[in-house]
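Of the protein chains in this complex, one is absent; all others appear in place.
Order of writing sets the chain letters: A, B, C and D. Residues in each chain are counted from 1.
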Amino acid sequence: SGSAQGNTNSGGVKTIKIALESQDPPYSYADNNGKPAGFDLAVLKELDKKLPQYSFEYSVQDYETALVGVKQGKYDALIGAFFKTKARAEQYLLSTPYNYYFMNLIVPEGSPINSLKDMNGKTLDPIVPTDGRYLAIHDWLKRNPKVKITVPEVSNQSTFQDMFNSVHDGTYDAVYLSKAQYEGVASTLGYKMKVTDIVDGAGTVVLYNKEQKDLQGAIDKQIDSLITDGTLPKLTQKWFKQDNFALAKKLDVFQN
Amino acid sequence: MSTQKASTNGIVITLHDIHKTFGEHEILKGISLEVHQGEVLAILGSSGSGKTTLLRCINALEIPASGTVSIDGQKIDYSQKHSRQDVLHLRRKTAMVFQSYNLFRNKTALQNVMEGLHVVQKKSRDEARQEARKALADVGLSEFEDRYPVQLSGGQQQRVSIARALALKPSVILFDEPTSALDPELVSDVNEAITAVAKTGVTMIIVTHEIGFARRVASQVVFVDQGRILERGTPEEVIDHPKEPRVQAFISKLSYK
Amino acid sequence: MSTQKASTNGIVITLHDIHKTFGEHEILKGISLEVHQGEVLAILGSSGSGKTTLLRCINALEIPASGTVSIDGQKIDYSQKHSRQDVLHLRRKTAMVFQSYNLFRNKTALQNVMEGLHVVQKKSRDEARQEARKALADVGLSEFEDRYPVQLSGGQQQRVSIARALALKPSVILFDEPTSALDPELVSDVNEAITAVAKTGVTMIIVTHEIGFARRVASQVVFVDQGRILERGTPEEVIDHPKEPRVQAFISKLSYK
Amino acid sequence: MDLDYDFMISDLPTVLAGLPKTLILTFWSMLFAIAMAVVFGGLILSRVPILKQSVIIINTFIKGVPLTVQLLFCYYAVPYVAKGCNGFLGYQYNPRHIPYFAAAVFALAANFGAYITDVVVSSMRAVDRGQYEAADAVGMNKFQGITHLIIPQAAVISIPSMTNYFIWLLKGTALASIVNVVEMLTTAKISAADGYQYLEAYIDAAVIYWAVCAGIEFMMGRFEHHIGFFMRQPESRVRPISS
Partner (left out) sequence: MPTHVLQSVLPGLLQQVPTTLLYWFVPSAIALLLGTLLCIVRVGQHRVLYWACTVFISFFRGTPGIVQIYIIFFGLPKLFWAVHVDIDGWPAGAYFIIATSLNLSCFVCEVLKGGYLGVDHGQIEAGKSIGFGRFQNFFRVIAPQTLQISILNLKNLEIDVLKDTSVAYTIGAMEILGYANRVISNQFGVGQLWILGVAAIIYFILCALLELGFTAASHHMERHGRRS
């Protein structure tokens, strides 16, 4: 097989097909014209500049299709704010983190909740089990066995607005989400919510098809150098108004 | 050869000035008719003259444009409004044998005959079965009672259809060419069955092309032409000594037999 | 009354030892038959004796269990393998008039007749239309050419069906009770049409219950009983002086006419 | 294809555990869909003025709007309805446990009811006119004729289409995940979330669906064979299209 085995053109430049997840703004999404957009794309563009032997070709794709597509070799790599897990490492090659994803709790104004520990005995807004947040919270709970938080499961993720509504009206106690996502809809809510300090964080990685060892090696090297030379921290500053790498170091989740 | 069965009984069917049109075509152009109880009326006429349509108007399978039909005290005036109940009551006084048989496809021969007895006349299943068996035997189909219509020959289907009507013993039975698929032997069997039922006071109207059969079984004959009754009388009168030239011409064609 | 039309022509149809069963019932028990060109063969027999089945076996609408059928040089031995092409060629030598007419219900009367001429015989649409018109006129249906089957009376449908077969002018035409829904006048019209076509050398096999019609139109008569040919000969022989007791009994029932 | 076969095998029982929910959803939806189709079909066939037109408009609307969108509307509407029913017949509204199962059945039944209405109408119309007349002629009233003769024949005619919709509905229940009803396909999806083996999990689900559908096809085939004897051309008269 290998319809996606990169084609090498006369100049020795290998074309790499990269899928971007389509519905995860601001990290990775398709703009209204269907073109890829988002922070992850900006990272890829930086990487492409550094890798003269490769030329990246982007396509935005639905979440599951993208995952299946990389595994089947239709795409060589996939990006879209993916966390790392052991099970995933068995299915794909994973890069080192090119960014860090931070979770906050969004609670009603005046709520005493400031951290996940304050959530002991309380209930989070429901999360779809296929969502990265679901893994993240359960991972955290495993690391903090004394804290008991109820995480209801649903199969249809409600919109951000509805999540905040159901915390605002007291159905649930907090939404487990990133600050950036809250800010995306804050102005449409009609009321204010409190965003706690960062409660957890994890690196996000590129997923490669298992055959793409070389690509993995090349990109990993460049990610490290882009972090060291400050390109990626600057990029996070531009997109998220904060240096995600510095934050990660502070929270002790930095892995590079 | 035929014997005139003079009727001393009351009138069972009265048709008055029945008109029926399909689209622009006027098929029945004012038919009036009276039939006495126990009488067997044969309707003769050429193809397309409106015989089937007339039978269908009698039991309201076609709704006439105007005119009145009354059967055994049940009357409908088609110029006025009439309810579905009226139609049903009228229809329950009659049974019909269709030109194309119209057996219930999902029922065996026996069930075809039983159905009306059990469902409409509310007879017990056993009683209905017994009567149905008898009716099938009368038309020589005892062996075929468990066959479905698709498994029967043309003549067998036609006989089931006749048995179905006879078993109901309604006031009036309407036959549309009941012997068209039957051989001479069976025609005479059916003739016997019909005559026997007529003796019990059931009135019959039979559309037929078999003049011999008409002469033998009918007490009255009408000749229909282009939606009008041209001549009526006893079989002798109409068949043997027709007055109208049109009827004479029609009957004369028989001579080749 | 009938005239024997002695045949000097060659044999067109040969059936040899045709057997046919439905489930456990053996319907045809070895039928052998020869018909000469231009001959009109009438098949008599009581209801359920297998007449329709025999006709259907001749043009392979039913596949016999064994036996051979050959029509106009085209032969199929049902004991051996035969191809679909063989069946089609055999069938194209024949046309059939069904007991239940089987008109194409989505075609008008005219289209019903044209269909075979245009599609099978590849005549131009105009030519087909002209011939179809003529065939319809022969059976007295010129006015009805644009009607759909449901808008026609039983006899009219039957005549369209006859016209459809006659117009094709095949080697052999098979008629299954072609006059069952026709009045005496039309029977004689149809008789004329059939005789006219027979004169052109077309061979016909007619299943009929109308002994008069058979006698008038047929040059040969066979009597079928319970899947076997009991007697065959000229109309005079079979109808007027039958030898077999079974046939005598059958014919005697006619006497009531 | 590159598949994780170990996962496929180990995941099969997990996915299978979602089957009962799928079957229950299918059962109730089909039941109500048929009930609705019979009523609506009856109104169309009996030509009750106004009602007939209303039914046609309702059906066109139901069919014209994607089921996903309808379910999403249910997703938002049901909490309000449920809140309104608070205290009714002892029902206690709990915003954390919204009765979405009923909503899923409702939406699926309405959708398939609209489709099956056409099956009812066309099958009833396909019964030969002569059969209606024969029923009239033996004196049956409309109801008797329809129940004893027309429906049994229409039922046979409708079996192939019904099988189509039955299977379609079985698979359609997967959309119930929009209103948080977790049936088999969603179970499969969730089971794949950790390792991203979506294709493997879906194939597991597909195998189970396929087996169930084959079962349905077989059953309906037997059923038709059983009740449809009279509609078939006997023996040799059954002939393929071509010969």
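Some notes on this structure:
The working rule: contacts are C-beta pairs under 8 Å (C-beta built on N, C-alpha and C of every residue); 3 or more make two chains touch, one makes a residue touch a chain.
Just so you know, these numbers come straight off a predicted model, no measurement behind them.
In the complete assembly, the contact with the undisplayed chain comes from D:A126, out of D:A17, D:V48, D:A126 or D:M219.
Here the missing chain is touched by one residue of C:L28, C:L41, C:V139 or C:L168, and it is C:L168. Per the touch definition above, the residue from C:H36, C:R91, C:R129 or C:R159 contacting the chain not shown is C:R91. Interface residues of subunit D with the unshown chain, by the touch rule above, are 1, 60-61, 63-69, 72-73, 76, 115, 118-119, 121-122, 126, 157, 159-161, 163-164, 167-168, 171, 174, 185, 199, 202-203, 205-206, 209-210, 212-214, 217, 231, 233, 237, 239-243.
Seen across the whole complex, the unshown chain contacts subunit A at 1-4, 22-25, 29-32, 34, 59-62, 64-65, 68-69, 72, 74, 158-162, 181, 184-185, 188.
For subunit C, the list of residues touching the undisplayed chain reads 59, 61, 84, 88, 91-92, 94-96, 98, 100, 102-108, 115-116, 119-120, 148-151, 164-165, 168, 170.
The rule we apply is simple: only the chains that are shown with their structure count from here on.
Centres computed as Cα averages put subunit B at a distance of 47 Å from subunit D.
Contacts with at least two other chains are made by residues 22 of subunit C.
Residue numbers of subunit D whose C-beta contacts span two or more other chains: 234, 237.
Of all the residues in subunit B, the ones that touch subunit D in their complex are 59, 61, 84, 88, 91-92, 94-96, 98, 100, 102-107, 115-116, 119-121, 148-151, 164-165, 168, 170. Within the complex formed with subunit D, the subunit A residues making contact are 1, 64, 67-68, 71-73, 85, 87-88, 90-92, 123, 129-131, 134-135, 152-156, 166, 169, 171-172, 207, 210.
Residue ranges of subunit D in contact with subunit B, taken from their complex: 128, 130-131, 133-142, 144, 148-149, 152-153, 156, 229-234, 237.
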